[in-house]
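Working notes, structure below.
Here the complex is missing one protein chain, while the rest keep their positions.
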Amino acid sequence: MAIRTVVWGENVHEHKNRRVAEVYPQGMHRTIADALNADPAIEATTATLQEPEHGLPAERLARTDVLLWWGHAAHAEVKDEVVERVAEAVWSGMGLLVLHSGHFAKIFKRLMGAPCNLTWREAGERERLWVTSRNHPIAAGLPDHFELPHEEMYGEPFGVPEPLETVFVSWFQGGEVFRSGLTYKRGAGSVFYFRPGHETYPTYHDANVQLVLKNAVKWAHNPAARLSDPTKAPNVPHDKALEPFEKWGATLHEAGEEGFR
Amino acid sequence: MAIRTVVWGENVHEHKNRRVAEVYPQGMHRTIADALNADPAIEATTATLQEPEHGLPAERLARTDVLLWWGHAAHAEVKDEVVERVAEAVWSGMGLLVLHSGHFAKIFKRLMGAPCNLTWREAGERERLWVTSRNHPIAAGLPDHFELPHEEMYGEPFGVPEPLETVFVSWFQGGEVFRSGLTYKRGAGSVFYFRPGHETYPTYHDANVQLVLKNAVKWAHNPAARLSDPTKAPNVPHDKALEPFEKWGATLHEAGEEGFR
Amino acid sequence: MAIRTVVWGENVHEHKNRRVAEVYPQGMHRTIADALNADPAIEATTATLQEPEHGLPAERLARTDVLLWWGHAAHAEVKDEVVERVAEAVWSGMGLLVLHSGHFAKIFKRLMGAPCNLTWREAGERERLWVTSRNHPIAAGLPDHFELPHEEMYGEPFGVPEPLETVFVSWFQGGEVFRSGLTYKRGAGSVFYFRPGHETYPTYHDANVQLVLKNAVKWAHNPAARLSDPTKAPNVPHDKALEPFEKWGATLHEAGEEGFR
Partner (left out) sequence: MAIRTVVWGENVHEHKNRRVAEVYPQGMHRTIADALNADPAIEATTATLQEPEHGLPAERLARTDVLLWWGHAAHAEVKDEVVERVAEAVWSGMGLLVLHSGHFAKIFKRLMGAPCNLTWREAGERERLWVTSRNHPIAAGLPDHFELPHEEMYGEPFGVPEPLETVFVSWFQGGEVFRSGLTYKRGAGSVFYFRPGHETYPTYHDANVQLVLKNAVKWAHNPAARLSDPTKAPNVPHDKALEPFEKWGATLHEAGEEGFR
């Protein structure tokens, strides 16, 4: 069965900014989904901020293997309850790819527990991405480096926790560097942050970028059944202990009672 | 100068439960602070839930090198704005030690971005902590293992991100194990989770536990000046780029404008 | 195409010790290979210490996707040149699973750069393995914990580098704990250490252990083409630089010359 993938797009600048509308006439989410669907192993649909529940009701997330997230101008409009729902979906095993300005999306900050800040410059400069982890599944089929002729610059220090693995580091024409491909695990879910993708440049039409996204969808996909309750904290009563022992002392809780949260 | 340390205690069960009151007649936070103050390199004071702003106004956090956090029954009563303030203090360089049931404290879940759940049993069983990282500063002066005769059990899987380092792993009489000493970095701040410390047992009177806490305060202390704005994302205008280059294409932002958040 | 897997067995105690011969009449390597071959996605063969080049000539390693290594009494008899060959195969992308007493195998110490030591006791005690990373591919299909009624004890501190991920932690009847499932990456190759497997007990006949090994073979398998020279350090001459700049100063090397190694 193909990997059920949802590309979430904020879908704001495509309607407000002429340049963005020219580059992505059907929306960035559509361009990304089309690129993913060119791979028969992936079946990608889209969701946007403007749909009810931002297009991410619980039933849909339950049927989503991997979610991609692109947002920029309207992070604050994303409802907290949807953010929590996505976080729980990740913890239960859904993969998540966070793209470019999504570094400040509520869901990314929620999962990182860190400021996720950086320096930036919007001047259409050259970016060159170097693979730092040879043969990493996310870099499969890529050369040792590839270029994007015009991109927004993001510079270090990038305010994220130390990743599991650093897959890409970017060189910028203006003199900065950035760890532009980072992997994380949160609960049972795999998370990948990928830097490129400023809306005024045709980044998501680039073949190497599309290959990274296809690879990352496969990497983030966990075929195991989703955890039914990723936040439960079950009491194991004394009489169900795997090794018998004599109970000692006073207790705050009755046997089998819920703990404090 | 001594390490300015604040021990935050929820201070609820000490007043509601006779057993807890017997073990910690002046409150758990007081016992912990006294233990820390036995080390001349540490100067510990206390703060509690019941004080205005839970005893953690911005000015006090600004003068705090390391904060210890013990909570259990009243996690939900901690104000979100204080949680955010503590998170920003950590990101700016303050050390944080989270104790026992603090695994479900808002501040720990906030910084981990993960469910932080576990299994548990309150039956006064034997816990044996094994050092898994020899000569780690947090384990300085400890034997290879030490025992607590009566503790609450916490069992794996522990729903936290992979740590920087695993310092202790616990064995429980009833058959479970737990990664009971874990280090993290969030922004410029060091974070240590330490498992033992159920309120009905005299854990914080134990000499080895006290040594771990003293070591951890020193480990978490960063003598560097605190970052003044740990979340800023400064624009680097094109004309201030370190390497000159020709600007290209349309921009969403005016030069020097604030970015979207 | 099935994952081309080789199970390397030292094959010594099976011939010297009656108990081992009873439990593994065809050798431990054969029992493990048979278990793997029950999965149609895996095609496992065996190699042993006694064969020429220990059964691991360069041509065979080049066609091996994943290698399993079990050794104990004869670590010292493994030729250094074969160890280096295996290390280079790992760096070029071959997966490696190191089993039990293989913690002291030359190849494991070579790849870890650490003492790899531990404490141990051979008394047939109960081991219980807890999954510490929910839904990790290596733990797919396993319950939260499983037991081995009789195993050798390995205890912390385990002298290995901090892993990428801790997948299992073991509880022992005699009071110790051990991080019994650890993942690493070395060059392009994935490495998994799995603790159980003392030769006098029927551990490799256990269904859960067999499931872990099958999962781990799939996890360690990298379908990308093997790197042709995983240790090369190519010179990038000044006139081939991606960004032109003016050369400065004296040089030790002629253009295109090999570097010092």
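Order as written gives the chain letters A, B and C; numbering starts at 1 within each chain.
Basically, a contact is a pair of C-beta atoms (placed from the backbone, for glycine too) under 8 Å apart; a residue touches a chain by one contact, two chains touch by 3 or more.
Quick caveat, the model's predicted, so the values are computed rather than measured.
Across the entire complex, the residue among A:48, A:170 or A:190 in touch with the chain not shown is A:170. Interface note for the absent chain: among A:25, A:141 or A:157, the touching residue is A:157.
Within the full complex, the residue among C:25, C:223 or C:237 touching the omitted chain is C:237.
Although one chain is not displayed, its contacts with subunit B can still be listed: residues 93, 128, 133-135, 137, 140-141, 145, 164-165, 185, 187-188, 222-224, 227, 230, 242.
Contacts to the hidden chain, counted on subunit A, fall at residues 128, 130-134, 144, 155-159, 162, 164-166, 169-172, 175-177, 179. If you put the missing chain back, the residues of subunit C touching it would be 13, 17, 19, 72-76, 87, 91, 101, 104, 110-115, 117-126, 150, 153, 155, 159, 161-162, 164, 173-176, 184-187, 199-201, 230-238, 241-243, 245, 247-253, 259-261.
Convention: only the chains that are shown with their structure count from here on.
Relative to subunit C, the chain whose mean Cα position lies farthest away is B.
With centres taken as mean Cα positions, subunit C sits 36 Å from subunit B. Centre-to-centre separation between subunit A and subunit B, using Cα means, comes to 27 Å. Centroids of subunit A and subunit C (each the mean of its C-alpha atoms) stand 31 Å apart. In subunit C, 128, 133-134, 164-165 are the positions where the chain touches two or more neighbouring chains simultaneously.
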